[in-house]
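For reference, the structure is listed below as C-alpha cells.
A single protein chain has been removed from this complex, and every other one stays in its place.
And then chain A:
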Amino acid sequence: MKRAHLILALIGIAVLILAPIGQKNYIIYVLCSWLMFSIAAMGLNLTLGYAGQVSLAQASFIGIGAYITSLLTLAGYHWVFGWLAAMGATFVIGLLLGYPALRVQHHFLAFVTLAFNTIVFLVLRNEEEITGGSFGLVGMPRPEFFGIKTMPQLNFYYFVLVLFVISAFVFWWIVHSPWGRAFKALRENPIRAESLGVDTRRITLLAFAIGSAFGGGAGAIMAPLVQFIEPGSFALIHSLKILLMVVVGGAGFFYGPMLGAAVVIILPEFLRFTEGYYLIIYAFLVIVLMVYSPSGLIGLGSKLMARFRPKQEVRKDMAKGAQL
C-alpha cells in the first residue's frame, strides 16, 4: 500500500471512529446501515466493477445471509456461526449463479441474475415455516463478545465498523493481488486474458462467489442491526439500489462503493428538510452526476484534479523519435 493511501485510510478510520460520538440513536443507525451497505456494494463492485460481470442479485445475497444468521441466532447459536455460515452459503450459491455467466453476458446475464433475485424473494415469502413468510423474522439478538454487549447502539456501531474495516481490507487485498489483475483482465478483454493463461471460467465464478459472500456478510450484519427481516427488504428494487451505489460511487474503484453507499443511504437523510421534494432532488442529482461523470464520484474527483494538474504528455513516442 502506498504511503498516501495508508494515511488516507487511517484518517478515514479515525473519522469513522469519531462520527457517532454525541449523535442520536437514529443517526448511528443510519451510519451502521451505510457501513453495512458499503460491504454489500464492495462485493458487487468486485463482480461488476472489477470483473465486469453484470449482477442484479446482490440484495438476494444480503437476504440469504440475513435469514441464515437470523435462524441460527434465534436457535441460540452465537452470531459468529451465523456470519460464517452466511458467508459460506452465499459463496457457494454465488459460485453456482456464476455458471450462467460462462454462457451469457451483458443484458442477458442481467436478466439471469434478476430472475435469481425474484426466485429468492419468492422462496423467502412462500416458505413460511422456515422464513416466517411475509411476516418475516423478529427479535434477533445482538451478539456479545468477551462480555461486551453490542445491544447499545454505539457499541453496535463499533462492532459494524470493525467488520467494515476487515471487509475493506480483504477487498483491498483481493483487488491488489494477481487475482485483482485477472479480474480486471476479464473485464477489459476476456479473449486476450484467456490467451495469456488466465482461466477466465474460474475467475468468472470466483468473481460471483466472492462478491456474493460480501453480500452474505452484509446480511449477517443486517439481521442484528434491524432485528426484523422480511422478504420485501431483499426484493429486486434493493439490488438496483446497490447497483446505484456502485455506479454512482465509481465502479472499479476501491473507494467507489463506500462513496456510492453514502450517497444512497446518507444523502436522502440530508435532503429530508425539503420534505416531499427530497426524492425528486436526489434523483435529479444522480442524473446530473451520471451525465457529467459516468465513472461516478471517483471519476468526477479525477476530472476535477486533472484540471489543477499540468497537462500530461500522452504520446511520448515523439520524444524518443526514431528509436520507436
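In this text, a contact is a pair of C-beta atoms (placed from the backbone, for glycine too) under 8 Å apart; a residue touches a chain by one contact, two chains touch by 3 or more; residues count from 1.
The working rule: contacts and distances are computed from a predicted model.
Per the UniProt record, the chain missing from the shown structure is "Lipopolysaccharide export system ATP-binding protein LptB", taken from the list "Transcriptional regulator", "Glycosyltransferase involved in cell wall bisynthesis", "Lipopolysaccharide export system ATP-binding protein LptB" or "Carrier domain-containing protein".
Within the full complex, the residue among A:Ala4, A:Ile21, A:Ala75 or A:Leu196 touching the omitted chain is A:Leu196. Summary of contacts with the chain left out: across A:Asn25, A:Ser134, A:Ser177 or A:Thr274, the touching residue is A:Ser177.
For the chain left out of this panel, the touching residue among A:Leu16, A:Ala185, A:Ala223 or A:Leu297 is A:Ala185. Residues 174, 176-182, 184-185, 188-189, 191-200, 202, 252, 314-317, 319-320, 322-324 of chain A touch the missing chain (whole complex, contact as defined above).
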